[in-house]
Structure formats: structure tokens, C-alpha cells
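Report on one structure; see the data block that follows.
Shown here: the complex without one of its protein chains, the others still in place.
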Amino acid sequence: MVPFARESQRIMLAILVGFIVIAIGAFQWAVIMPDSLNTRDDNPRAVERERRIVRGDIYSADGLLLAHTDVNDAGIVTRQYSVAEAWPGLGYYSMVRGAARIEGAFDTILRGDSAEAALSNRLLHTPIQGTNIRVTLDSAVQRMVSERLDGQAGAAVAISIPDGRMLGISSAPVFDPNSIDADYERLREDAAMQLLDRATERRYPLGTAIQPVLMIASLLTGQPLDAMIDNATEPVDLSDALSIGCAVRLPALSLTLREAFAFACPTPFIGATNAVGETAMNTIFEQVDALTAVRISGYESAAPAAQIRGYTPIEGMEAVVTGQADLTVSPLAMAILTGAIVNDGNTPVPFMLDATLAPGASTWVHAPRPTRTIAFTTATTARRLQDLMRYNVVNGAAQNAARPNIDIGGHVGLAYVDGRPMSWFIGFVTASGRQAGAVAILLEDTSDTGLAADIGGDILAAVHASLLAENP
Amino acid sequence: MSTLSAVPLAAPAVVQTRQPRHSALYLLVLAGVFLVVNALQVTLVTGNPRVWLGIATWIACTGIGWILTRRLLAGTDRLIFATCMVMSGWGLLMIYRLLPNFGDRQAVWLVVGTVAMLTALRFPDLLGRMRRYRYSILLGGTLLLLATILFGTNPSGFASAPALWLGTGSVFFQPSELLKIVLVVFLASYLAEQYPVLRSAALFERKRRLFLAPRIAGPVVLMWGICVVILVWQRDLGTAILFFALFVCLLYVASGSNWVLVAAAGLILAAGAVAYFLFDVVQLRVDIWVNPWIDPDNRAYQIVQSLMTFSAGGVFGQGIGLGYPSYVPVIHSDFMFAAIAEEFGFLGVITVIALLMVLVSRSFRIAALQQGKPYQTLLAVGFCSLIAVQSLMIMGGVVKIIPLTGVTLPFISYGGSSLVVSFFMVGILLRLSAVKG
Partner (left out) sequence: MNIELITLLRAISGVLLFTLLLALMWLVWRDLKATEQQVSSGRRPLGRLTVVEPVGKTFIPTGQIYPLLTVTTIGRSPGSTIMIDDSFVSSEHAVIAMRGGQWWLEDRGSRNGTQLNDMTIAQPVIVTNGDIVCVGQKRFRIELEH
């Protein structure tokens, strides 16, 4: 055998084995477990991909550009929100923080992740062009909602009836989505909880705003509306230091149930509900519970946890009747309830997405609208309750909501969260034909129900104008 | 009269060198089409037509090299030439894609490299001269190393970067690359003379004093010195390890003693342990190798980003120009393997490995062809081991099998000195391959 042959052959084999080991190492990262690295947050490729997605624009129902995407020369995108009034409705989109509200609910459409676009992006890194969307928000109503909630903490929702279009939505205080990346940490730590969408994601106790529900039960069981009840203005004690009374300060009076409803006095309803009976009351509460499960169509991901409540025996009814028990609702649910009242007892299903414009397409395509409605009560009951609410605006605590030459009904209520007062206003406005609008307002940290009613009146007027403009 | 009917052993274990006549040519044509297709994509994606200058240079170098090697010397190993050209062409293409402004420069180096290869192939009595003047060559190499320590700079201009280059203006070269040739030539010629002593049984049986004899201890001390100088003054861990590995390979082949391997393994572990506590550069490399995930944004940024290129590439890769390999620092030199992993996927990775495997297996057949002539065998083994070990070191580092050591991937990485020296080594391998039994 030639000298050196054995040694050099061993070295060669060692080197070849080394190459195979490296191939196995590469195989591990490239084929066996690539996702462990591809899905890491610090992988710049995910960011590169995201930075090149040109999200679709968002328009209001009347064609106002609410949000759009700027692309610079390097292909890097930034999201712009130019209409400040729409901020609380739009929510935000951030590469790092995700998306919320309209941006979050219709993220998939706005990103335009169609199968072809995603494949082309993955294979060739072509920028994905998202789909433009048109939402149902009416710019005039939205502006009114935002302006009137400015400086408050609370929420307001305006829905078109009977179709369920969301005309305006706001949650105050408001943050600027243009600077979400810089502000996010601060906003998240903020005691005012600005990131929380108070209109849809937060549940409040009903307080005396529960009275429309109680009134429906009373009407259904034929309780007398005009019988005088003694000590009607007496507050109901909630705890040692706290009691809940009428929406406006009244002397000790005897009132009819109709008047007690007009001034949102809780005491007479305790007797009334006792007369209605345990079974009927639990039935209507279950209906309210069912109502709280209704979301804006497409907003499923942002829904608050479903409420699980037990049967309320007659002894526990007092707490429920004053709206301070575990029956809680979002302002959106209150607007839907109001919508059911003005819609002859049928609950509307609200929706936000009006139409889409796919990249390259020239015409808007209407998004499918929810057709389902839930019967909440009978048409007769609903109409009688409408009249009672109109009476509230004319003669009761909701007077501030009255606007000349507009048919408005409403109801105010007081509630307490951890000893802090909250003011409710729900109201409706009718326009031509069956067209109507429903509004719910919630103001935190104030017992000034008159202010809530005043804001509600302005919004209802704006809704009325908007509806008339569509259908003169 | 007597006749011999026993079957005589044919010429002593001569290796058959038969190669299918056209396989190397097919390989080059296939690779050429592959490079053209990808150059077209680079032009389409980046809009830079300069890459065609590189492709034209490559085709010219390959064509002229193919014809001239045959003209200058009959019977050279065509596959070695082909694999080297494929790798350098692929590397050139990647440089045009990653650093379009540096592509032309690398294309010039490719021409210089091809010339160096042809020179090594046909320079009269090159091997004999190198053997005769080995001490002068060694002295020259040592002075060069000294000069680098004294006057070395770094073309990138960073104060903290290791100063491994010599030169002025726009032309720099890395003396450690040249030192590779010097060391292989010196060790091959020295060990070729001393190997009977190394192999004599006396060394292992009776005279233990022989270990201390200058002819044995001399090269060991010399290599140890060079490695330490490179590590301590140059902070060039990769080159130090590479030279040491080269020395171990050659000493093992020359002596045929397994004890060399055992001792080398022990020495490497001991030196590694000492270096770990003495040099922060070694400590850093080992720490981020053991667990890069605790500090992926700072110290382990490079290796983590490098692994991400493999994951991003998957099996078929992102396609040239369509990945984001530039997130890996110095992607064009040490991490070219990672760039190929991202843009050509696992398929590209194993193709690079297969190219190197062909180069290595052919080179060791050249070593076997020398029929035991010690100087020639050791030259072939030395140059081949150098290229192979260097590739193993950087590829292993990039896939986190071993700690990262900053060496280039031969033929593929950006760097003129590395390319020219690699081509020169291949020239000598080709020259040796033409020797007939």
C-alpha cells in the first residue's frame, strides 16, 4: 500500500462526515423547525412583510376618507387617520400592537390577504394591496357624537332603525391613533382606560335606566299606569352610604307609575314588579341578557365575555329593579334595546361594514347585511312604551332632549359603579316612514342626567337630519 | 526457463483516475445556465444590469480557463476546475445581488484568480522551486505577518475591527491568506524529508528523547508560535484554528500516528479552555454559541440572524433578490453561506456542500495519485485540507454546530486575497492531478 494513503483517506472521510453533519444542521433549521425562528417577534422578515402591506382605505358612508395608508419611496407604509371625529370609531392599527375596533373587526378585508395575494407575497414579496371599505358611519352624526362627548368620560351610540346601520359611535376620552406606537404603553397604563371601547367592550349597571324593561313587563301584564303610589320619590338604599333616587330632585310626592317612569324614580317599580310576578320578570331579564349577546356584525372578537346570570327570586328582585345587581349592559346593548322599542318590538342587528372596493375594482360592492331580527316584545307594548318615552321628553326628566319639530322619545337613568354615579340617556327619533334612529348615551362620574339628555337630543337631531337627507 | 504464473500485484495500488469524459463540461454548462437565469432575476428584481458584467467575466474566465488548462497541461482533473468555477460564479452572482457596488471589484479578482491558477499550473518547476526555497518562503511569510502586526489596517475603517490587511489606497490584501500557501509549502517539504524519522519505530519504542530533537519539536514550536501570534496580536481566532488544523492534518499524514490526533484533540481542548478565560473574543464566541437565545439582539445578533436565514429559506429558498439576508452583519464575507440558505433554500445549501465534497474527494484522489511521493502527497493533502477545513469552520459556525470563527467560505465569499489564493491552490492541485503513474 502506498504510504500516506490510509491517513489521507481517513482525513477525507472525516471531512466528508463533517460536511454531512453541516447538511443535517442546516436541515434542522430549514426543514424540521423553521417556524421556531420564522415566528419569532424579533425576526425582521415578519416586520418587512407587514411593512409592505398596503392596507385598504376607510371611508364614511357619505364618502369622507377616514383612514388611508401612505407608502414612501422605500415601500414602507404608514397609516394615517386624518378625521379626528372618527378616531374613537376607527380604533387603531399598529404593526406592533395589532388592530382594534373598525381596524380590528375588518382587519382581514383591509389587509387583503386573499389566497392569491398571500401566495404572491410569500413567493415574490409583492406588496399586498388591501381592500378599501366604506363603513356605515355618517360623518355629521359622528362629528356630533364626538364633539358632544369631548371632555367627558363615557360612550355614545347611534343606530339607524330598522336596518341597524351604525351611524355614530364614540368612546371618551379619545386617543390619537396616528401615534399609537409611541403612546401605547402610556395608554395601557392610563387609569382612564382610553384603549377600552366603552361603547361596546364595557358593561355598566343599568340603574334606573332599567325602567323601560320593567315598564315592558308591567305593560304586558296590564299593570295600572295611572294609579297613585305613595312615597314614590323616596330613594332606595343601596348600601349604608348610598341610595338611588329620582333622576331629578323632587319633594316627597305620590306619583303614578307613568310619572315615576318620566322622572326615573325607582321606588314605585318595586311594587310594580312584585305585582308582575317572579316568572314574568325573570323572562324579561333573560331577554335583556340575550340582547347583550348581540354584537355589531363583524365585531365578534371584541365582544365582552358573555354574561351568565341565574334566576332571580322575588326576594332579590329589589336589587335588580334598581339596576344595581349583576344585570349589566354595554351602551351598544342599550341602543339596541331602544332600537327594539322604536322598531315595534323587534331588535335590530347593528352593522358597520357598508361596502368594499377590492384593489383594481372600480365599483363598490355592498357587504352582506344582517337580516336576522329578534322579537323583544309585542308591537302594541312597544308603541305604548314609545308614547311613554315621548311623555318623558315633554314632561319628564328627559326634557333636555326635546328638539323643536322633531319626534323624540327618551328616558334617563342613574346608576352607581363603586359609589361613583353614572348617567344614562336612551332615546329615539322618528323620520319619514318606518325610518327611525336609536341612541344610547352613558356619562361616567356625573349624576347630571340632564346633560346626558341634552347630548342625546343633539345626536338625535343629527340622526334625524341624516335620515331625512337620505329619504326626504 | 521459468515462467511466473502467480498473479503479480499490478502497479502498487494505483488509483483509477478515469472520469467520464464530459461530466465536468456538463456541470459547467448546467451551472452557466443556472447563473444566467438567476442573473436575469437579479436584474428584474433590483433593476441593476451590472450583474451581466460579472456573468460575462465569469463565462470568459471559465471558457479561457477550460481551454488553457488543457493546452498548458494534459490530463488535469476537469472536475476540480469545474467545481471551483461553479462556486466562484455563484459567489460573484451573490455579491452583485448583495453589494452591487463591490461586484465589479470581485469580477476583477476572479480574473486575477484565474491567471493565478494558470500560473501555478504551468510555472516552470514551481513545485521544485518552492521546495528548494522553503526557508526563504517561510521567512518571507513570517516577515509579512510581522508587517501586518505593525502596519495592518482594516479597509472598513472601524477602529475596533481586527487589522488584518496590508495595503494603501483602494488595494488591500490579507497576508494571512498568503500565509496559507507559505505554510502548506513549508510543512509539506519539511515533513517530506522528516517523515521516515517520524515513522520510525524508535520514536515510539526506545528513544523518547527524540521527541525533543529539533527536527521534531521545531515545526511544532513554529506552528504553535504562529497560531499564538495570530490569536493574540491579530485577534484572528479563525485563522489560528485553521493553521493549527492544517498542521495536525499534515503531521498525521506524515507520521501515520494516531497519537497525533489524540494529542491534537487534547491540545485544542486545553488551548480552548485557556483561551476561553484569557481572550474575551473567544469567550464571547463560545458563550453565544452555547446559548444565543438569551441575548439575540446584541451579542448573539449575528448568529440568530444567520439561523433565521435558514428558516426563511426553507427547502426551495426565497429566490435570488427576494430574501432579506442583509439583516445578517457581514453577510457578503463570512456569512455568504447564510445568504445562499435564504435565497436558494436547503437545496442551495446542500448543493454548495456537494460542490465542496466533489472538490475534496477529487483532491484526495490526486493525493493518492502521487504514489507515495511524500512532498507531492503532502502538498495535495495540505491544500485540500485547508480549503475543506476552512469551509467546515465557517459553515459549521453559520448553522451553530461549532462556535463562529471568522473565516471566509472559499471561492464564494467576497474577498480578493481569499479568491486568488484559493485559485492558486487549485492550480497546484490541477498540476499534481496531471501526474501519470
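Going by the order they are written in, the chains are A and B; count residues from 1 in each one.
By our rule, contacts are C-beta pairs under 8 Å (C-beta built on N, C-alpha and C of every residue); 3 or more make two chains touch, one makes a residue touch a chain.
Treat the numbers as computed from the prediction; the structure is a model and nothing was measured.
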{"item": "Residue in contact with the excluded chain [from A:123, A:227, A:290 or A:394]", "value": "A:123"}
{"item": "Residue, one of B:135, B:293 or B:316, that touches the chain absent here", "value": "B:316"}
{"item": "Touch with the omitted chain, as defined above, among B:131, B:362, B:400 or B:431", "value": "B:362"}
{"item": "Absent-chain contact - pick from B:115, B:145 or B:350", "value": "B:350"}
{"item": "Hidden partner interface residues of chain B, rising order", "value": "2-6, 8-9, 12-13, 15-16, 23, 26-27, 30-31, 33-34, 37-38, 40-41, 44-45, 79, 83, 86, 199, 201, 256, 316-317, 319-320, 322, 344, 347-348, 350-351, 354-355, 357-358, 361-362, 365, 368"}
{"item": "Interface with the undisplayed chain - residues on chain A", "value": "1, 3, 9, 12, 16, 120, 123-124, 126"}
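The definition used in the following text is that only the chains that are shown with their structure count from here on.
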{"item": "Rounded Å distance, chain A centre to chain B centre (Cα mean)", "value": "66"}
{"item": "Of all residues in chain B, those that touch chain A in their complex", "value": "12-13, 195, 249, 252-254, 256, 296-297, 304-305, 307-308, 310-315, 318-319, 322, 324, 327, 341, 345-346, 349-350, 353, 356-357, 360-361, 364, 367-368, 371-372, 374, 377-378, 381, 385, 388-389, 391-392, 395-396, 399-401"}
{"item": "Complex contacts: residues of chain A adjacent to chain B", "value": "1-9, 11-12, 15-16, 18-19, 21-23, 25-31, 33-38, 40, 42-45, 48, 123-125"}
